[in-house]
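In this view, the complex is presented without one of its protein chains, the others remaining in place.
All chains are identified by letter, namely A, B, C, D, E and F, in their written order; residue positions are counted from 1 within each chain.
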C-alpha cells in the first residue's frame, strides 16, 4: 500500500482530486436548486387549480402534486448520480444506451403530447376561435367551453361535452365569425306556373323579416334548384345572425306553408 | 515473463489496477441495490393486486411477479457485466450496436405503451371523466367502470365491457357533465293547421313534466323542422337530467300519441 | 527487419500484446457460453411444443429449431469476430455503418413484433379476457381459444378460427364479464291502444322467465321507442346470463307472437 | 493547501484559466445579444398585429408576447449555462441525453408545424390560389379569406369559416382560374322524338344567353346521356364565368321548363 | 526530401507502416472470402429454384443471380476500400454521412421487407395455417397454395391467385381448423302456426343428414330469429365438415323447399 | 500578466494562432462565395418566372426573392459563426444539440417536400403522362395543364383546376395512351327474341361508324350481360379514339333508340 500513498500524495493527483470534489459539490447544489424550483412550480399549479372555476377534487390534486414531485425528484437525482459517476471516471456508455431505449420510447410516446401543446398555442395565438363560439371539429359540433393548452372542450346543443386533444384538431369550422345563411328549398308541383310561385314566395319572405330580429337582410328567392320528376324545388336564402339559421329556417317553413295554404295551393 | 512482472509492479500500473477494482466493486453493489428495489416494488404491486376489488387469480399474479423479477434481474446483470467489461478495457462498440438494434425495436414497440400512460395521466389530471360517468369513445358508449393508467373500461347498457387503451382515446364525449336534451319530432299530416297542432303539443308537453322528475325544464315546441311531401315534422325539445333523455323521449312519445288520438287526429 | 524485432521486444509492446490476447480469449469463451445457453433454450422450447395440447408437426419443429440455432450461432460468431478485430486495432466504422443500415431495417421491421409481445403481456397482466370468454376485436367475434404472447386465437360460433396479432388489438369488447341484455322491439299497429298493448306484453314477458334459466331478472317493458308512420315499436329488455341474449330474444319472439295471436291481434 | 497554490500558480494553468474566463465572458455576451434580438422581433410582431386588419385583443397579444419572451430567455440562459459548465470541464453527457429525449419529443411534435410552414410557403410561391378565389380542400369549399404561413381560412357561401392548417392541404381544387361549365340533364319521356326534343332545347338555350352576362359561350345540346326505363336524359352544357355555374343552371332550369310547358309537352 | 527519408526511416514509423500493411492485407482477404461465400449461396439458391415445383424461367433466374452477385461484390468492395482508406488515415466522416443518407433511405425502405420475413417466420412457427387450408385475409379468401418467407399465395374458388406480402397479414381467419356451421333462415308467412312450422322443419332436417356425409351432427331448429312485418324467419343450423357449409346450405334449401311444397304450404 | 505574455510569445502558440486566423479567413471567404452563388441563382429563378407563360405578380416574386435571400444569408452566416467559434475552441455540443432538435423537426417536416420532388422527377423521367393527356389521380380527373417538380395541375372538363402535390400521386390512370372503349348496355324486354334483338343491334351499330370519326373499329355486340327479372341487358362495345368514349356512347344511345323505335319495339 506504500506506493499507493505515495502515488496519491503527488500534487497533480491531489489537484485533480480537488477539482473532482468541487465539481461533485457543484452538481449536488444545482440538483437541489432544480428540485426546489420544481416544487415551487407544483405548489403554484395546485393553487391555480384551487382557484379555477372548474371544480377539481382537492384530494386528487394533492395526489397528483406529490406524484409529479416524486417523478421530478427521481429523475433529477438519477441524472445527478450519473453525472457524479461520470466525474469519478466510470464509463457509462452501456447505462446511457439503456436509458436511450427508454428515452426513445418516451420521446416517441410524448410526441403527441408536444403536438397537442404546440397546436393549442397556435389556436390561441391565431385566434382561431374563442370561448363561446360555435365551432365544428370533425363530426363534433358545439359551443367552445374551454380552450386548454392540451385539450379543447365543446358543449353540444344536446348537452354532451366533447373533449378533443388539440393535436387532433385538423380542420376547424367556425360558425360564429360571420352571419349565417338559412337555405329553404320549397317544393311546388310540376304543373304550377313558376313566375306565380316565385312572386308569392317573394311576398311571403319579405314579410318574414319583420317577425324576427335574427334575419339581417331581406330573404332572396334564387330560382329553380332542382327539376324533379313530379315537382320542382325553388330555393330561398336568408342571411341571418351567426348560428341562428335553424330558427330562421323553421320560421320560414311555417310562414311559407301558411301562405301557400291560404292561396289555396297544395304545395304537394 | 520477467518483463511482465516488472511491468505490472510499476506504481502507476498498480494504482490504475486499484481504481479499476474499486469501480468494479462499486458497479456490483449498485446492481445488487437496483435488483433489491425492483423486488420490493414487485412485492408491493402484488399486494396491491390482492387487495384490489377486481379479483385476480393468485397463481397468475405470482407467475407474472417472478417473470418481471427475472426480466429485471437479467437486464441489470447484463448491464453490470457490460460496465465491468468496459472497465477492463474491452471495446464494446459492436456489442452495443447489436443492443442498439434490439433497443430500437423495443423503443419503437414500446412507444404506444408510453403513449397510453401519458394519455392516461392527463385524463385523470384534467378530470376528463370519472368512474360512473356515461361517455363515448369512437363508437363505444358506456358507463366508465375503471380508469387505469393504461386502459379504460366501459360497461355498455347491454352488458358488454369495452376495454380501450388510453392512447387510442382520441375524442371523448361525456354525457354526464350537463343536462341532456330529449328531441322528439312529431309527424303531423300536411293538411292540418300548424297553429292548432302547435297549441295541442304545447299543452301536452306542459303536462308531461309532472309525470317524471327527469325533466328539469318545461319542454319547448320549436316549430316546423321539415316540410315533407305528405306530412310535416314539428320538433319538441325537453331539457332533462344527464343521460335520462331516452326515458323522457319514450314518455313524450306515449303522451303525445295518446293526446293526438284523443283529439281524434290521425297523426299519420 | 531488425528494428521490428527490437521494437516488438520492448516491454510495453509485450504487455500490450499480452492484454490483447487475454481479451481475445475472454471474448471467445463468452461467445461459446452464449451459444450453449441459446441451444439449451431452444431444446427447452421444442420440448414445450411437444407437450403442448395443440399438435405441431415434429419434423417442422426440428427444422425451426436448427434454423434458430444457426441464426444465433452466426450472429454471435459475427459479433465475436468483430470484437476481436476491434482488439487488433482495425477501424470498423464503415463495417458498423453497414451493419447500422441492416440494424435500422431490422429494428423498424421488428417493432410490430415487440409491440405484439408488450400488448400480449398487458392483456394477460390486466386480465382483459381469459380463455373461454366471448370477445369481439374489430369485426371478429368469438370464443377465446388461446391467448398467446404474440397472437390471440378466437373461435367464431360458425367454426372459423380468427388469429389476431396482439399489437393489432386496439379495442376489446368482452361479452362474458357481466349479464347481457336481450332487447326486443315489438311492432304494434298505430290504431291500437298503448296501455292495452303494454299490459299484454307485461303479462307475456313475466311468464317467459319460467321457461328458461337464461333470464336472471324479470323482463321489463320500457315504452314506445319509435313512432313510425304506420306502426309503433314497444321496447322490451331482459337481463340474461352472459352471451345468452340471442336465445332469450328468440324465446321472447316466439312467446310474444303466440300471445298476440291468441288475443286476436294482428301485430301487423 | 500548499501544493494547490503552487500548482495553480504555474503559468500553463494560469493561461488555461485566462482562456476559460475569456470564453465564458464571450458566451455571456452572445447570450445577451440573442435575447435582445428576440425581444426586438417580438415587439415588431406585436406592432404588426396591432396594425393588422383582423382585430386581435390587445391584452392577449401582450400576454403571448411576454410568454414567448420568457420561453426564449429560459432556453438561451439554459444553453448559456450548459456551455459555461462545458468550459469548466463537466461531462454533460447524461444531461444532454436527458435533453435529447425532450428534443426528440419536441422535434417529432413540431414536425407538423414545420410542414405547415413549408407547404404554406409553396402555396404562395407557386401561386396555387389567391385571396378571393373559390377553392375546395377535401370537403371544405369556400372563398379564400386569408392565406397564412400556417393556416388557410375559407369562408363558405353559408357563412362558416373553415380554418385548415396548410400541412393538411393535400389536393386543392381552384374554381376561379377558368370559366365554369353548367351541366343540365333534361328529362324527356321515352315516347318523345329525340330530334324534336333536341331541336326545341337548342332553340331555348340559344335564347338564354341574352338573359345573363354569366354565360360566355352559346350553350350546347350534347345528346342522350342516359336511356332510363321510362325516360331519357338529354345533356346541355353552358360555359359560364368562374363559379357562376349554379346561377346559370337555375336560369336554364326555369327557361327550359317554361318552353317545354309552352309547347304543350309534359316533360314527365 | 532529405528530412522525409530520415523521418520515414525512424523505427516507430516503420513499425506503424508494417502494421498498416498487415491490416490492409487482412481486410482484402476477408473481403475475398465474403464474396466467395455469397457466390456459393447464390449458386445454391439458383439450384433450389431449378428443383422447385413452381416453374421459373431459367434465363431470368440466371439474370437475377448475376445481378445479386454484382450487388454484393460492389458493396463488399466499397466497404473494403473504405476500410483501407480508414487505415491510411483519411477522415471519412463526410463520406460516411453521405452513406448514412443512403443507409437511412434503404433502412426505412427495407423495413417492410424485414417485417414480411419476421411475420412469415411466425406464421410458420405458430402454425397459423398450412398449405391446403381455406383461409381469409382481409377480403381475400382462398385455399393456401404456398406459404413463402415473404408472400403467401391463396387460390380463390373462382381461380384467381391472391399474392399477399406476409407483413400485410393483420388478421387471419382459418376455415379449415374446426367443423363449420351451415346457417339457413327459413321464411314462413306471418299467419302460420310457429309450433307446426318448427315441427315440420325438425322432421325435414333430420332426414337431410342421411343424404350427405358433410353433416356431422343432426341439424338443429333454433327458433324465430326475426319477426318481420309480413313473415317470420326461423333459423336452422347444421354442423358440417370444414368449408362444406355452402354445399349443406344448398342441400337444406332444396329439401326444405320440397317438403314445405309437399305439405301444401306456401312458404311465402 | 507577465507569464501570459511569455506564454503567448512561445513559437508553438504563435504558429497555432496563425493557423487559426488563416482558417477563420478561409471560412469567411467561402461563406461570402456561397451567398453570392445563392443570389445569382435567385436572380436566375426570378428571371425565369418573368418569362414563364403563367403570369406571376412581379411584386410578389420580388418579395419571395428577398425572403429566400435572407433565409440563405442568415443560415450561411450562422454556420460561419459556429465554424469560427469551433476554431476558437468553444465546445458547441449543447448548441448543436439545440440545432439538432430544430433540424429533426425541419428534416421530418421537409420529407414530404423531398418526396414531392423525387416523385415529380420520376413522373417526368418515366414519361407517365404529358401535358395535354387526360389522366385521373384518385378522384381527380382532368387534362394535364402543367407537370411541375412539386405539383401537378389538372383542368377538369367543367373548368376547375386540381393542384396535386406529386408525392400524393399514388396511382395514375392515363386515358390518352390507347384507344378507349365505349360500353353501352341496351335494355330489351324479357319476352323479346334474343337473336332478333342481336341482329337489329348489329345492323344499327354498323351504320353508326359512318356518322363519326371517333370510332376506329366497327362496334361489336357482345351478348346478354345481365338477365334481370323483367328485362335483359345486351352489351355493345365500340373502340374509339382516346377520351372520345362519352361522345360515342351518346351517339350510340340516340341511334339505337331511333332504330328500336322505328322497328316498333318498345325497348322497355
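In this text, contacts are C-beta pairs under 8 Å (C-beta built on N, C-alpha and C of every residue); 3 or more make two chains touch, one makes a residue touch a chain.
Remember, predicted model here, so these are calculated numbers, not experimental data.
*Asks:* Thinking of the whole complex, not just what is shown, which of E:40, E:191, E:206 or E:250 touches the missing chain?
*Replies:* E:250
*Asks:* Which of these, E:64, E:147, E:183 or E:226, touches the one chain of the complex that we don't see?
*Replies:* Of these options, the touching residue for the absent chain is E:64.
*Asks:* May I ask you to list the residues on chain F that touch the chain which is not drawn?
*Replies:* 11-12, 14-15, 18-19, 23, 26-27, 75, 79, 82-83, 86-87, 92, 96, 99-100, 103-104, 106-108, 110-115, 117-119, 122, 124-129, 136, 167, 170-175, 177-181, 183, 194, 222-227, 229, 232, 235, 239, 242, 245
*Asks:* May I ask you to list the residues on chain E that touch the chain which is not drawn?
*Replies:* Looking at chain E, the ones touching the missing chain are residues 3-4, 6-8, 54, 56-57, 60, 64, 88-95, 97-98, 100-106, 108-110, 112-113, 138, 140, 148, 150-151, 155, 157-165, 168, 186-187, 231, 247, 250-251, 253-254, 256-258, 267-268.
Keep this in mind: only the chains that are shown with their structure count from here on.
*Asks:* Moving step by step between touching chains, how few steps can get you from chain C to chain F?
*Replies:* 4
*Asks:* If you average the Cα atoms per chain, which one ends up farthest from chain B?
*Replies:* The chain lying farthest from chain B is F.
*Asks:* Do chain B and chain C, two copies of one chain sequence, contact each other through the same residue numbers, with over half in common, or through different ones?
*Replies:* different
*Asks:* Between chain B and chain D, what's the gap in Å when you average each chain's C-alpha atoms?
*Replies:* So the centre of chain B lies 34 Å away from the centre of chain D.
*Asks:* Where in chain F do residues touch two or more of the other chains?
*Replies:* In chain F, nothing touches at least two other chains.
*Asks:* Chain adjacency by touch: line, ring, star, complete or other shape?
*Replies:* line
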